[in-house]
Each structure stands twice: as structure tokens, then as C-alpha cells.
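Missing here is one protein chain; the remaining ones are kept as they sit in the complex.
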Amino acid sequence: MAKIWIRQAVLRALDDAMKDDPTVIMMGEDIAAAGGPFKVTEGLLAAHGPDRVIDTPISEMAFMGAAVGAAVCGMKPVVEMMFIEFIGVALDQLTTQAATMRYLSRGQLTAPLVVRASAGAGQGFGCQHSQMLDHWFRGTPGLKVAVTSNARTTYGLLRSAIEDPDPVVILEPRILYAEREEYEFDSSYRIPLGKAEIVRAGTDATIVTCGSMVRVALAAAESSKANIEVIDLLTLWPWDRKTVAESVGRTGRLVTLEEAPAGSGWGGDVVSHIAVEKFGSLKAPPHRITLPDAPVPYNGTLEARFLPSPAYVAEQVEALVSTNKSPAPWWRTAA
Amino acid sequence: MAKIWIRQAVLRALDDAMKDDPTVIMMGEDIAAAGGPFKVTEGLLAAHGPDRVIDTPISEMAFMGAAVGAAVCGMKPVVEMMFIEFIGVALDQLTTQAATMRYLSRGQLTAPLVVRASAGAGQGFGCQHSQMLDHWFRGTPGLKVAVTSNARTTYGLLRSAIEDPDPVVILEPRILYAEREEYEFDSSYRIPLGKAEIVRAGTDATIVTCGSMVRVALAAAESSKANIEVIDLLTLWPWDRKTVAESVGRTGRLVTLEEAPAGSGWGGDVVSHIAVEKFGSLKAPPHRITLPDAPVPYNGTLEARFLPSPAYVAEQVEALVSTNKSPAPWWRTAA
Amino acid sequence: MTISNSNSPIARREALQDRLEQLTRMVEIRAVEERIQKLFAEGHVRGSTHLANGQEAVSVGIARSIDPDDIVTCTYRGHGHALALGVTPAAVLGEICGRVIGCAGGLGGSMHLVEPSVGLLPTAAIIGAGLPIACGAAMAARARGNDRIAVSIFGDGSANIGAFHESLNFAAIRKLPVVFVCENNLYGEYTRIQLSTPVEDIAVRAGSYNMPSDIVDGQDSDKVAEAMAKAVARARRGEGPTLVEMKTYRYSGHSRSDPATYRPAGELDAWLKRDPIDILANRLVGENVLAEGGLDKLKADVRDAVEAATAEVLESPGPALDEIMSHVGAYSAGGDQRWNFWSK
Partner (left out) sequence: MTISNSNSPIARREALQDRLEQLTRMVEIRAVEERIQKLFAEGHVRGSTHLANGQEAVSVGIARSIDPDDIVTCTYRGHGHALALGVTPAAVLGEICGRVIGCAGGLGGSMHLVEPSVGLLPTAAIIGAGLPIACGAAMAARARGNDRIAVSIFGDGSANIGAFHESLNFAAIRKLPVVFVCENNLYGEYTRIQLSTPVEDIAVRAGSYNMPSDIVDGQDSDKVAEAMAKAVARARRGEGPTLVEMKTYRYSGHSRSDPATYRPAGELDAWLKRDPIDILANRLVGENVLAEGGLDKLKADVRDAVEAATAEVLESPGPALDEIMSHVGAYSAGGDQRWNFWSK
């Protein structure tokens, strides 16, 4: 097995998809000639040519909308939003146009496009370039949202997204791009959208998480006295209720670990569903570990505190397991 | 007490705010000379002049952003988004620029603007003009979101929003504009942002709702065998945890009634919070009544089914109260 | 006059090469718009609806100049365009009345007409949304090695939204086969163009993109067709997009209940004197295609046909309840029923 950078998994997924399906095209700012601001599209232009790997002007609405039009007319556009915040100037095309295409044509037309975006915090990009923002998309009828967590899930989710007959958003935690890990490519490998994975078995509590927080949860579980099960949710919408419910059925405790403030995090929906499904059978209240309700700070010490660390997660889960009460987050007591 | 149209409550709030504070200005499409597409700004131009009541080109980014700039520089802009969907082309200015202004200046600058928008379904405007979309804003650090439900709450929330030192989104259920009700204006009346109201006392279950669903909940409660308490949440972010928790503490059952699909509704956050706070003391699982996960249909019969009716809500709550189990929504069984 | 009775959108579209049919279609559009107004009053129409009476020459002039294979995006003010492109009166009226017979089965409503077989994508209710989508359709055509083009129709007011600018720039830099058609009817909602737009001609904006443009008498369907033919040919030759501005006028207010009191006295009357139907009818008399006074008979015939379509619509049921959940994603659709633009 070879070690690769996670950004190479993106590249490999895109390259393989373009080889397998001539209708796949890419659009984005500096993805072609420059190989991408994060080098995840390096070499695609040379391999597939300028008609399929397309540098766009700084016009998110134009190329997001062009992806909708191309998708409706039989192409498979993959759009890169360099930082997910940039879709703030073009959200309409995705959530209002692409997502309603099938409905407004009674199933005759669809917009099978993929929006890939780097997302999340941890590298000092400041508060306008460090959010996950999945809440802008999650729960939009007709749209799917998934988050990658390592090389394997990056490859598996991207391939599935590109093959999906409906629009899909793939959020790629930017901080992972420069991580190296062992990974053997298998070009037939797919992760079905809507399926979660148990990435660590445990008995005391289930942490449901996604993205770069999966590593944090695993590290917390390794170091913790509690025996923690970790689920990588992978697809945030529609999410895998069955896998989560079964796990929580076994462990009796649900913890969500979210890279988002509580007010917009996906954990609300997960907890609200499981609280119903497992009513009366949980050992402890469901518990959400989220970001504080504040913009992402630039300073490194602050940003490191802002994001849940393995130690903090372990501490929170241990408190939950040992007291069966929800521990308070650090920032209420801190302020 | 005089009967008024609810749209007049909007108008009165805006007019009074402009009289009381010379820095209040309005911007939007056809709000001035034409008096507004829904006639909620009729007469304001004549009363306050074209420098304060401003018709804009069809340029949501420009006037949303101009509101940010004017707010930072000491004005109190009130922006009308005719239909809340239109902010899909301008979201950045609100959630990324306005909401971070205070943070990025360490408290020296703020953007105390109000975005008012008509929202919601029920009148056959089709799926691109019928959503609530509060999930685009809710949980954004630095931004508040409230929903009006009648003449009184319209007046009280709008006045508070305009006086707030930070940016606020006010969603006005469009379907209410043409409702008439008894209402006595009191120009000093305010509803503090962040406070919910118990609008009907009951003992068997607490329905937490907002917007045009408040009427539905009240009608359901009237007709129901169950003794239902109804809370108008009013502010969706930050929401009033205390009032909801106390009510559920009394009734032992929580039902959220949301005009949104489950994946994006505010009920996830409410249920996840209350499930923790009231863990072990609830008589029944928390229950969410939401829209189906589908675009809003145009046809009247379908749209009426799509939206929770008083009869459906009563049926759901009665099932919850009598069985202490979560009843299934209609659409799973229907499809 | 039998052509109009065809129920096939493609046949209706192809028929537009016929001179008389061009006039007939304009008369049909007018009649359908008038019937919609009435249906609204009768309580059959929900939400809002945006008539385009007065702008019929633009619709028919465009439709006769492009192939059924070409892709069209347009706005909520799309009844006329849909009819011109080939959608039947019953499918248009049916959609507006929310019936199964409607082109979107009653799920979309007046702002969302659609007919893939003649290239009409779902009309968008968000200003500017159709322009980038047309760029994408043009990209698809080029990628398929095909000489299809895309046409995007929008209003003068829409020329102030960001998507207009981004789309024209995007299409120009990529030399996409798109024709941008601005229907300048002098108003965006209740606002006269001078109050929102500091230039008189939207066409000048093409200069920002080094793009050719044209200003056209939108009341004369032959002039519309002529300008379109030039722009379409240029696009098909791979030379890139054109911005074509149609000077036109809507006789009605912006939407159903708008009495249009914001218009200066005499303005409507002046435009009525250049009615697009009269202009073409007179010309067809000259061409010996239409008998002197034949317009009245034509109008009566069309009105009867529209009345028949209306009756059919009003007998059509609404969509079944399970339609609510049936077209959200592939999972809900019971198999892939997608239109393949490339199967022809």
C-alpha cells in the first residue's frame, strides 16, 4: 500500500471519473492551467483538455449556473468552489434552480452536478474562509450533502457523487488535503451516498461525526478511559438513520461532534431523530459537542481552542459516560 | 380596538420607526413609488421622502451590501427582500459580511440592519417563491432571526429589530398580510428578540411553533381532545430555551410544528436541546411535525395537504398524548 | 388554420415556418393571455401570473428562428414564449390552473412552464437565473460536438442583476453559442427603466464584453426573426454570443392585479397603435397570405380553439396527492424517466 496525500485522492477520483465518463467536465477558478489553488486538479487539463477542464472567470453565479444548464443537457459537471463561503454569491443556482429541476419537469429533467468545495477551519484562514456551511444545503429537497474524512472516503464519495443522478455537494475539509496516509486505489470503489460507517467499535457511547472531526473522535477514543464507538456519518443529507440508531441502541449514549455552532449544526437533526427513536432506552441524554457561537478566530491559539480537540472530546464523553449527565461546553464557563 | 390588516402592522411599525429615528432608511424593489408589491410600505415615500424610502434596481447584492455599508456608517437600513428566496443571490452580504462586522473590528463597528422578507407557502406561488428558508440564517454567529405571526408580533418584533444594534432577519409569513384582526397600536410596544410567548396554556403537550403555523396550532388546540399548550417561539435564533423548557417541564410532551422539511427545520435544535434538558422526565418522545421533504407544490389541493392543517396537527398530538409514541407523518404512509 | 390544432409541440413548432401560422400563433398567445386573465378572475389561478400581451412578436420571432433542438431559458413571463415554442394551449393553461394536463402536471404553476421536446427548460422565477443556465446548455451542445445553440430570454430590469453580467462575460470569453435576448418592455415590475438603469439601451452593455449586439423593433416579428437569424447563425458558426435587445411593451400590468397606474398617460395608446398582430396581419394581406379582413375570422377561430382547450383543462383533474413526493430525487421517481436531449 502506498502513502498518498489526501489531495491526491481528490485528483484520482476526478481523473478516473473523467476517464470513465466522457460527459464529466470540471469548472472552477484556476483549476485547469494552475492545477487548482490546492493542487487537487493538477494534471487534469493535460489529460483531458481545455474543453473538459475549464478555468472560469471569478463569476460563481455564472459557472454554478452553467453547471446546472450543462447538467440538464446531459453533461456531468463538477464545480469547484475554492472555499465554500464563495457560494454565498451563487446559492440560488444550487438550492433553488438545480434542486428543483426534477420536480419542475415532473422527472423529465435533472441536474446531476457535483459541487466540490474545500471547507472548515484549522489553518488560520480567518472567519470568512473557515466554515463548513453545510446548513446552507442540508435538508434542501432534491439535494444531497456529504463530507469527506480521509483518502478512502474522498475517493469513494466523490465517485458516487459524480455518478449520482441528482445534484450533490461534497465538502472536503481543507485541512486534510496535506495529510498523508496509506491508501490503495481501487477504481471501482464507491461509498454509497446516504450510508454511514462505524469506524471504531465501542460499548459506552457512540460519537457521530464527520469530516476532519473523525480524526479528532478517533484520537479521543484512543486516549479515553471510556470505550467509544465512532461513526463517520459521511452523508449529512439524507443521513443514515439506521446505522446511527443501531449503534446507539448498543451503546446507549449518543454524542454528536460537529464542526459548526449549535444553531446550525447537523447534530440537531440527528439528536432529534434518535431522541425519538430511542426514547426511554438511552442511558444518558444525547450530547452535542459543537463550536462556540462565534466566528472562527485567526490567531492560532484561539483557533485551536475554538475547535474541539481530542482531549476535550475525551473529557466530554467521559463526563457523559460517568455521570450520565450532559457536561457543559468550555465556553460558557470560560466567558 | 380597530380591525386592521396585518400588512398594516408592518407599515405602522416601519412608519413609526422612521418617525422616531431619522437614521432609519428603507431599500427594496418597488417599495417606494409603488408602495410595495404587498403594499406594506404604502405611503412611506410620501411621508419620509425619496432619500429615506428607496426604490432599488433589481440588484439584491447591491442593495443588501449597501445596507451593510450604510449600517456600519451609522444608518439603520431596513431592506425588503420581496420573497425570501431572492436573498439566494446575495446571501454573502448578510451572513458573511454583516454578521462578521463586529467581530472583525473587535466591537468597533457593527451592521445594525434589518432584512424583512415575505416568506412561506399557502398561496400558490410555486416552489421558488414559497419557502421559509430560515435555515440559511439561523445559527450564524452575530445574526438574529425572528418570524412574525400576527399584527401584534409583527409590530413588536419589527420595532425591536430596527432598534437592535446587530443585524436581524425578520420573516413575515406572506399569507398573513391579508388577514384582518383586532389590534390596538401602541407605539411603545416591543417584543424583545429572543423571547418566546405562551399563547395558549395547556397541560398535556407543548406545541412550539412560529409564523403562520401559530394559527394552525391554536386551531388544532381548540379542536383537540388533548389539552394543548402553544408557544410562539417568535425568535428562531437565539431562541428562548427557558420558556420552552419550563413549559415542557409542566406538560411533559414537546411537539414542534415547523414550516420546513425536517432536514432544515429549526425543530432539530429545539428538540435536541430539550431532549437533554428534560432527559428522563418526558412522558413521550419529542415529536416534530414538519413539511415533507419535497418542493412546495403549486396545485391548491396538494399545497393544502403539504402544509400541516389544524386537523392533522390535532391528530398527531392526540396520538402522541394517548400512546406516548411518535406518530408517523402522513407522507411515509401515503407514498 | 388546422395547424394550431396539432397537439404535438414539435409539430406546432415546425409549423411556425408557415407565414399564416406565425400570425395565428401570435393571435393564439394573445387569446391565451386573455383567457388566463379571465381564469384568474374566475378563481382558477393561484399565486401570481405575468402576462406578456403586446410582446407576441418577440416570442414568435424567436421561436421561428431557432430549431426545436435548441435550448431556451426564460422567465416567469413565459406564456407567450412557451406557446410560440410549441407548448400547447392546454398544456400552458393546464399548468396555470394546476391540472394534470399542464406541462408540469400542475406542480409548477404559471411561473414554471417546461417542455423538453422543444428545448424549453423550466422557466425560472428568480431574476437572472436563466442566463447562466443557458451558458451551460451551450457548453453541453459544444461538448457534444453539435451545432445546437442556447437562447436566454429576460427583461430589461433583469439586466441589472449580477447574473446578467457574469453570464455575458462567461459566454463571451468562452465564445459560447448563446443568444441573449433582452425584452425591453420599459418596466421592471412597477419601475420605469429610467429609474433603475442609467442607459437607455441595454444593448450598449454588450460593449463590456466585446460582444456584438443589436437593437430590434420588437413589435415586428419579421424584424425579430431577422435579428435572431443573424445572432443564431453567428452562434452556430462558433463565433460566440450576441446580445439582442427587443424594444417592446407589455399591455397589462406586471402581474395579475397590477393596474399599471405608474405609466404616463398616452403611453399604452401609442404602443397599441403599433400592435404586433396588426403589423404582421397587414403585411400578410400585402403578401396575399391573409385575406383582407381575415384577421377577425382568424381571431374568432383561435378564440374558439382556446375556449376548447380551456374546457379540456377545466375537466382535467389536479395531480394525485402522491405526486408531492414523486419527483424529488431519483429515489422518489420510480426509475429514471429523464429526457435525453441527445437521443434525437
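Note that the chains are named A, B and C in the order they appear, and that numbering of residues resets to 1 at the start of each chain.
FYI, a contact is a pair of C-beta atoms (placed from the backbone, for glycine too) under 8 Å apart; a residue touches a chain by one contact, two chains touch by 3 or more.
What you see is a predicted model; the values in this text were computed from it and never measured.
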item	value
Omitted chain's touching partners, listed by label	A, B, C
Chain not shown: contacting residue from A:Tyr103, A:Phe125 or A:Trp266	A:Phe125
Selected residue (touches chain absent from view) among B:Phe38, B:Phe63 or B:Trp331	B:Phe63
Touch criterion as defined above, residue of C:Asn7, C:Ser208, C:Asn282 or C:Asn340 at the omitted chain	C:Ser208
Touch criterion as defined above, residue of B:Gln108, B:Ser188 or B:Ser281 at the omitted chain	B:Gln108
Which residue of C:Ile173, C:Leu268 or C:Ala320 touches the chain not shown here	C:Ile173
On subunit B, residues whose C-beta touches the chain left out of the figure	23, 25, 51-52, 54, 56-57, 59-75, 77, 89, 92-93, 96-97, 100-110, 141-142, 144, 164-166
Missing-chain contacts mapped onto subunit A	29-30, 33-34, 37, 55-61, 85-86, 88-89, 123-129, 292-295, 297-303, 305-306, 331, 334-335
Footprint left on subunit C by the chain that the document does not show	160-166, 169, 172-173, 195-199, 204-205, 207-211
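The rule is simple: only the chains that are shown with their structure count from here on.
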item	value
Chain nearest the overall C-alpha centroid of the shown protein atoms	B
Whole-Å separation of chain centres (CA-atom averages), subunit A against subunit C	40
Centre-to-centre distance between subunit B and subunit A (centres being mean Cα positions), rounded to whole Å	29
Sites on subunit B at which at least two other chains make contact	61, 85, 88-89, 127-128, 293-295
Subunit C: positions in contact with at least two other chains	104, 107-108, 112, 124, 126, 128, 162-163, 323, 326, 328
